[in-house]
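The other protein chains are all here in position, but one chain of the complex has been omitted.
Just so it is clear, A and B label the chains in written order, and each chain counts residues from 1 on its own.
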Amino acid sequence: MRQPDPKNRTSADLDQFHQGLQIAHGTNTCLSCHDAGNYDSLKLADGRKVAFEDSIELCSQCHGPQRRDYDRGAHGGMNGYWDLTRGGRVRNTCIDCHDAHVPKYQSVHPAPHAHDRFQNGAAHE
Amino acid sequence: MSDLTRRTVLKAAGATLGASAFAAAIAPLTQWQPAESVDEFLRRHYKELTAEDLAAICRRIEADTKVSHGIDVHVAAPQPMPGVQFGYALNLSICVGCRRCAEACHQENNHDRTSHNSYIRVFELDNGSIDLATGDATYDHPVPAKGKYYMPVQCHQCDNAPCVKVCPVEATWKEQDGIVVVDYNWCIGCRYCEAACPYHARRFNWKKPEIRPEEINPDQGYLSNRVRPQGVMEKCTFCLHRTREGRLPACLEACPTGARVFGNLADPNSDIRWVLANKRVFILKDDLGTKPRFFYFFDK
Partner (left out) sequence: MAAIALHRPGLLPFLRQAFGHATDGGPLFYAWMTLLTCIALVGVNAWANQVVSGMQVTGMGDHVSWGLYISNFTFFVGVAAAAVMMVIPAYLYHDHEMHDAVIVGELLAISAIIVCLLSVTVDLGRPDRFWHMMPGIGRFNWPISLLTWDVIVLNGYLGLNAWICGYLLWSRWRGTAPSPRLYLPFVFLSIIWAVSIHTVTAFLYCGLGGRPFWNTALLAPRFLASAFVAGPALIIVVLLVLQRLGSYPFGDKPVRLLLRVVQITALINLFMLAVECFTALYAGSTHAASLRYLLFGAHGHYALVPWMWSAIALNVVAAGLFLWPGLIRRPALLATACLMTFVGIWIEKGMGLVVPGFIPSTLHEMVEYVPSLTEWKITLGIVAGGLIIYTLLLKIALPLLSGWTPGLSVGVEAMDAQHRQLFDRLNALVVAIRSGCGATELDRTMDFLDSYVREHFADEEKLLTDAGYPGLEGHRRMHAGFTAELESVRAGLASPQADRQDLAERLHLSMRDWLLRHIQVEDRAYGVFLKQRLC
C-alpha cells in the first residue's frame, strides 16, 4: 500500500482515485482534515482523531462563529421543538448543507412565488 | 277622474315592472351560501365562546370537512401557553432566498393553490442597500444571485399592532403569547387592517380558496390554518397550531440554512434571547413604533 504523500495538495496532483475531485476550501489540503494514518478518520489540527459523524468538531476549528451560532440555534436547519421540555430537535450538521471540499453554499432554484392579483401585469380576471 | 285612474294604473304598472326587475337583478344572491348553517351565521365572537363551545365547533368543522372534501382533519383550538412570549428572528447573512419558507407556509397553512399564496414574501435586494424600493419579490432565477441578498417578510406580530387598532369589529386581536390572530367567522372583510399593516402581512380571500382534498393539511387550528371562508382576512399566526404545542413553525423547519430562530422571549436562556443579545439586530420600520416580535439580524 502506498503511503500518503503530504506534497499532494489538490486532486490534480493525484495519479489514482479522487482525480478530478473539486476542492475549493481556502488553502486547505487533503491532509488538513483527513488523517494520513487512517483514511477512515478525520483529524484535528492537534492530531486528535475525529470520527466522520463528528465532523462538526473539525469544521469548528476554523469556523468558530458558525459553531457558536449553531450551538445557539442560529445557524443550520432543524426540525422538531422550540420547547425542549416537550420534545427534541433534529439538527443538520455542517456537511448536510456544505460540501466539505467545496463548502460554498450551492445555488438552488427558488420555490415558486405567489401569483398576486395584478402583479407583474397578471391578467385582470 | 279618468286621468287619475289612468295615472294610478300606470304607476302600479311601473312599480310592478320595477319590482320584478329588482327581483331579477338580485336573483344571483340565491346561489350564495355565506354560511354552512344558521348556527354558523349566528356564531359568537371567539372570545365569547366557552371551551365546550369551541370544542363542539371544532368537531363540527371536522364533520363538515368530511362532507365537503371527503377527508379527515383534526381541528384544535390550542390556547396560549402560560409564561410564553413568542419571538422570531431572521438572519439576513445566511438567508439564500430559496423561498422554501414561503412554500412551506403555502402548504402548512392550506393556502389557495391558484394564487400560490403565502404569508411570507421574500425580497431580493441589492448588496449595499436596504431600500426595499430596489427589491423584487417575484424573482425566478437560481439563488443566491451575485450581488444580492434576501429578506423574507411576514407578519411581525407587533405589540402595537396597527391592524388590531383599526379593526371596527375586534375580529383581530393580540393573544397572550403575542400572536395576532383573526377570527375568520367574525371578520366582515372591510380590509382596513390590510391598509394599516406596514409589512404587507395581511391577505384577503378574494374568492373561496381552492385546494385539492389530498393536499389539505389535516393538522388544523381554529385560529390558524383551517381552510378559510371567502371574503375574510387571514395572516401568519406563527403556526400557532404547532408552536402552542412546543413545535417549531413550518417556515423554520423548511429553512435549509438555519436563518430562522424562533422561541420564547420570556425565557432568558432561549435561542431567540441569545440572538437578540449578541447579534446585530434591527427592526424593519422601527420608526413606526409598531414594536414587532419579528427581528432581523446580521452575522457580520
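Rule of thumb we're sticking to: a residue touches a chain if its C-beta (ideal position, glycine included) is under 8 Å from a C-beta of that chain, and two chains touch if they have at least 3 such contacts.
Remember, it's a predicted structure, so these values are computed and weren't measured experimentally.
From the options B:Ala35, B:Ala63 or B:Val281, the residue with contact to the chain not on display is B:Ala35. Contact with the chain not shown here comes from a single listed residue; of A:Gln22, A:Gln106 or A:Gln119, that residue is A:Gln119. Within the set B:Tyr88, B:Trp186, B:Tyr222 or B:Phe238, the residue that contacts the chain not displayed is B:Trp186.
Across B:Leu90, B:Cys167 or B:Cys255, the residue that sits in touch with the chain not pictured is B:Cys167. Across the entire complex, the residue among B:Leu54, B:Ala196 or B:Ile283 in touch with the chain not shown is B:Ala196.
Within the complete assembly, residues 7, 11, 14, 18, 21-22, 24-29, 31-32, 34-35, 41, 45, 121, 123, 131-133, 135, 137, 153, 162, 165-171, 186-192, 194-200, 202-208, 229-233, 285, 288-290 of chain B touch the chain that is not shown. Panel shows chain A; residues 116-119, 124-125 of it touch the chain omitted from the view.
Following the convention adopted for this analysis, only the chains that are shown with their structure count from here on.
If you check the complex, the residues on chain B that touch chain A are 81, 84, 89, 91, 94, 96-100, 102-103, 106, 114-118, 121-122, 137-145, 206, 243, 245-248, 252-253, 255-258, 261-264, 270-271, 274-275, 278-279, 299-300. The residues of chain A lying in touch with chain B in their complex are 65, 69-70, 72-83, 85-87, 89, 92, 97, 105, 107-117, 119-120.
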